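As you look at this complex, bear in mind that one protein chain is not there, while each of the others sits in place.
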Amino acid sequence: MQQLLTTFLTGLTLGMVYAAFALALVLIWRSTRIVNFAQAPMAMITTYVALVIVDAGMSYWIGFAAALLSGLVLGAVIERVVIRPVEGKPEINAIILTLGLFVVIHAVAAIIFGSGFRSFPAPFGLRGFEAGGVTIALTGFAVFTICSVAVVMLLLVALFQHTDIGLKMRASAFNQEVSRMLGVKVTRMLTLGWALAAVVGSLSGLLIAGGSLVSPSYMDSVVVYGFVAAVLGGLDSPGGAVVGGLLLGVSLSFVSGYVGSDLVALASLAILIVVLLVRPAGLFSHATARRV
Amino acid sequence: MKRWTKQMTRIAGLITVGALVAACGAGGRPSSGSSSDTAAAEVGITKDTVTVGATFPLTGVAAPGYSEIPTGAQAYFDYVNANGGVNGRKIKYIVRDDGYNPTTTSEVTNELVLKDQVFAMLGALGTPTHSAVVDFLNSEKVPDLFVSSGSIQWGNDPKAKPYTFGWQPDYEIEGKIIGQWVAKNMPDAKVGLFLQDDDLGVDSEKGVRRYIDKQIVKVAKYTSGNTDVAPQIAALKASGADLVLGFNVPAYTALSQLVAMKLNYKPKWFYANIGSDPELIGSLLSKFSEGAVGKVNPLDGVLTTEYIPGVDATDNAWVQLWQKVWDKHGKDGHLTNYRIYGMSEAYAFVQALQAAGKNPTRKGIVDAVEKMGNDAGPPLAPFRYSADSHLGISGMRVVQLKGLVADPLTPVLVTDLGAAPIKEDDSAAKDGPPASGIPEVKPAG
Amino acid sequence: MLDIRDLTTSFGPVKALDGVTFTAPKGKITAVLGANGAGKTTLLRTVSGLIRPDRGSVHLDGQDLARMPAEKMPGLGLAHVPEGRGVITELTVEENLRLGGLGRADRSRPADFDRVYSIFPLLNDRRNAIAHVLSGGERQMLVIGRALMAEPKVLLLDEPSLGLAPRAVAQIFELVRGLAESEGLTVVLVEQNARSALSIADIGVVLNLGRLVAQDEATALAADEKLRHAYLGF
Partner (left out) sequence: MSRVAFGSLIGHLRRTPLRRNLIGGLIGLVVVILVLESVSPFRQGQFATMAYLGIAVGGLTVLTGLNGQLSLGHGALMAVGAYTAALMLHDVDKPLPLPVVMLLSVLVTVVVGAVVGVAAARLHGPYIAGATLALAVAMPGIASFFGDNLGGEQGLSVSTPEAPGWFADAVYFLTAHDVTGTKYLAYVGWIGLIISFVLLANLSASRVGRTWRAVRDDEAAAELAGINVGRARVKAFVVSAACAGLAGGVMAMVVRIAAPSGFPLTLSLSLLTAVVLGGLGSLFGALIGAALLTFLPQAVTGLGQSLGLGDLQSAQLAPLVYGLTLVLVILLAPAGLVGTIRNAWRRRQSPDTAPIHPQQEAMQ
């Protein structure tokens, strides 16, 4: 029973992180129709920013804020400088470009920070929660993980549904030309979309790293599962990303604990295939395909 | 479409260009291939140099830790070269990155053997990676010395792989020694195994089961690369295991400790040597939570084994030598157990090269290593090298970590594969290094 | 009053607009007519900043709009209702309207939804519906309503009758007429259907292959049989 609960809770925590990562991918997909494979190393490098600050003796929270802020800047700069020229071009160009960025950021991080493992602190306890002599794997940090991702999701919903800037971002994502006619500075919205996505990606990087080890490749598996989660939910649907992430996190945790650790990746493939065979554009795709 | 049907002729053009490029780079065919039967100088040996090659993961997931090994070896070779080299020859040490991908290992080993024309390979790391090239090296008759991996396949069949030698104690004898120690000292423990799902796990489990088959209540395997080990540790906890034997790499020692903390799971831990570098694990875990871990070493009290003196043994003559070498020739960073590992392999290579005589040949060094057996060197236990076995160091001792220091619980225990008995043998442990820090081995035979 | 002088736009070597000059007076409807490919839509897209002209000027209240980016236009009082309607179908009706309101010049007071809802009560009933479900006529109302949210001085209307039932077309034209008269809105109406356009317009201009070939009172144009046969197809 305890094993069951532990497996479920670790899966849930991991699923929240996948969800955040998938959400970052969805934000970028919606605004620029690009799958950003460089999201993982971008998050990795902002986590290193936090690590440098923490290692310099400053508080975790300063590092945390700095990582999110540098994510914001990094996302905006990358969109402006590198991505802008391929927007609206064939999708494969953008895919190769983000793969190229993936490799470059990776190599740069390895050169600057070395390729060794470093430990990354957590702001809250890493000990499980005790109830009646039974320890549940719900640590303070896990609670923080779940809450912060939930808060980010609520903030995003509020931003998109209830603010003018959110409305402009959505409009730009759906129809750039009409948005321009209505006075929306579309390019600025795209930059903002990338910047916000990079912040959410950075958050997922910090949460994966918290109380664990980081190295330049520590986010690599997250990009796969995060992307699978986004595809599961439907790339256009932020809600789908969250559901996809949770579904994947919990099921993979059970596969790892009860079937075999080496079948985790296979299980993710199986889940994806089953879902896509039933719904080829993800669980939460709109009934109407917007292909013209 | 036109361009598709024209392709074939264009391809011809490309190949020509490729040939030109290749020809420029290759500088013509080497005159003496590996099959040289002339009396001329041996491949990789000149009047004043000996070239050796190595493949290590310098990038990618396996790079952390392992990429330090060649820096140690390099420092020791620099030390030897600064003191005149071996028989007047400087050792040129070429390291190539394989990213722990056997495909790349194969490519860079080709490069080392065919282009750089190394005399021998030294300390190439990894089981799957080195499996890819072991047949090639043997068919090219390149001495393949001291593979950095505990798989038994490097040494258990010298007929099939006459040029390949293991170095560290193989995982099976480590499993045996740990198993016997548990059977003797903790006969009532309920044992859980935490295994890496490859030859490390398989060979060690085989060794352990020889002694405590009935005590094992649970086997949990993780796949290298999947850092979420909570399901495995939860399964061990659920089984009620109160002693966990971990045959895993260092990162997973840290991860298993972290997850155990989350689950409030406090069994006795016994990590195999490969995963127990206390300094590395300590630094990995130093930042975690509640201050408690920061002050007390999380591995305090953990059991493990050792087969060469580690960086903690500051009063050991070997470690003092390594420290001296590193201070003088090391690059960035400080002396670590990985670097000591690299230096110890480099030391063994210098021994072998000396034993191969003034004009070493590939065949000659192989014969010399087969006779190296009990020669003095840093390992605590003798090598098992002979014409019938190319397995490396024959044993180790069980230690308990107190802070960052390893406290021996047993004398050095030596054994061999299969049913070979475990015996005490402290003979090699007492050897100190020569005053010069450079071995003085007489040519063999 | 929208004053267009010598407007010239090219796509590569092809001149899509060639020295077009005319004035659309305030409070009047100016119909831009011509065959397919005459340059009508290019004219509107150039005026609203979606295409950069080679030369020429577009003056609105003494300010030259030519070569200004499209996203500045709503703030300067110019609203463009594109061909094919341009409803953002993923947003709700009200969100589409809100978006229109964000571009208005004077943002000191809240956007006036009530005015649009009073003009188009149908939209009020469906304010929370996703625009995707609207019919063609409803979508046309929505885009005109959305353009009005910006409180423009000039409204550029591209083919509002396209694909609509005659009754819906009549309804829309009547509405545009009313807006021009009651609110002093300057309307530039691009239409394929010249006959019905001239029936509500005050002034007509005729384009052919990017050049202005005729410009007159709408009634006069409608009466010019030769011109009708040559360029207007009725």
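Every chain is named by a letter (A, B and C) in the order it is written, and numbering of its residues begins at 1.
FYI, contacts are C-beta pairs under 8 Å (C-beta built on N, C-alpha and C of every residue); 3 or more make two chains touch, one makes a residue touch a chain.
All figures in this text were calculated on a predicted structure; none of them were measured in a lab.
Enquirer: Among the chains present, which touch the one that was left out?
Expert: Its contacts among the visible chains are A, B.
Enquirer: Tell me which residue among B:127, B:180, B:204 or B:389 touches the hidden chain in the full complex.
Expert: B:127
Enquirer: Who touches the missing chain here, B:43, B:58, B:229 or B:243?
Expert: Counting the whole complex, the residue in contact with the absent chain is B:58.
Enquirer: Could you tell me which of B:52, B:80 or B:95 touches the chain that is not displayed?
Expert: B:95
Enquirer: Which one, A:5, A:107, A:143 or A:159, makes contact with the chain that was left out?
Expert: A:107
Enquirer: What chain B residues would touch the chain not displayed?
Expert: Interface with the chain not displayed, on the chain B side: 1, 3-5, 7-12, 14-16, 18-19, 21-23, 25-30, 33, 58-59, 67, 70-71, 94-97, 100-103, 106-108, 110-111, 113-115, 127-129, 131-136, 139, 151, 197-199, 202, 223-224, 331.
Enquirer: Write the list of chain A residues that the hidden chain touches.
Expert: Output for chain A: 29, 35, 82, 85-86, 89-93, 95-97, 99-108, 110-111, 115, 220, 224, 227-228, 230-231, 235, 260, 262-266, 268-269, 272-273, 276-277, 280-282, 291.
To be clear about the criterion, only the chains that are shown with their structure count from here on.
Enquirer: Using C-alpha centres only, name the chain that sits farthest from chain A.
Expert: C
Enquirer: Distance from the CA centroid of chain B to that of chain C, rounded to the nearest Å?
Expert: Each chain's C-alpha centroid was found; their separation is 77 Å.
Enquirer: List the centre-to-centre spacing of chain A and chain B in whole Å, with centres computed as mean CA coordinates.
Expert: Computed from C-alpha means, the inter-chain centre distance equals 37 Å.
Enquirer: Please name which positions on chain A make contact with chain C in the complex.
Expert: Contacts found on chain A: 164, 167-168, 170-171, 174-175, 177-186, 286, 288.
Enquirer: What part of chain C is in contact with chain A in the complex they form?
Expert: My answer: residues 48, 50, 69-75, 79-80, 82, 86, 88-91, 95, 98-100, 102-103, 132, 146, 150.
Enquirer: In the complex of these two chains, what residues of chain B are touching chain A?
Expert: Counting only chain B, the residues touching chain A are 58-61, 63-65, 67, 197, 221-223, 225-228, 230-232, 234-235, 237-238, 251, 254-255, 258, 261-265, 283-290.
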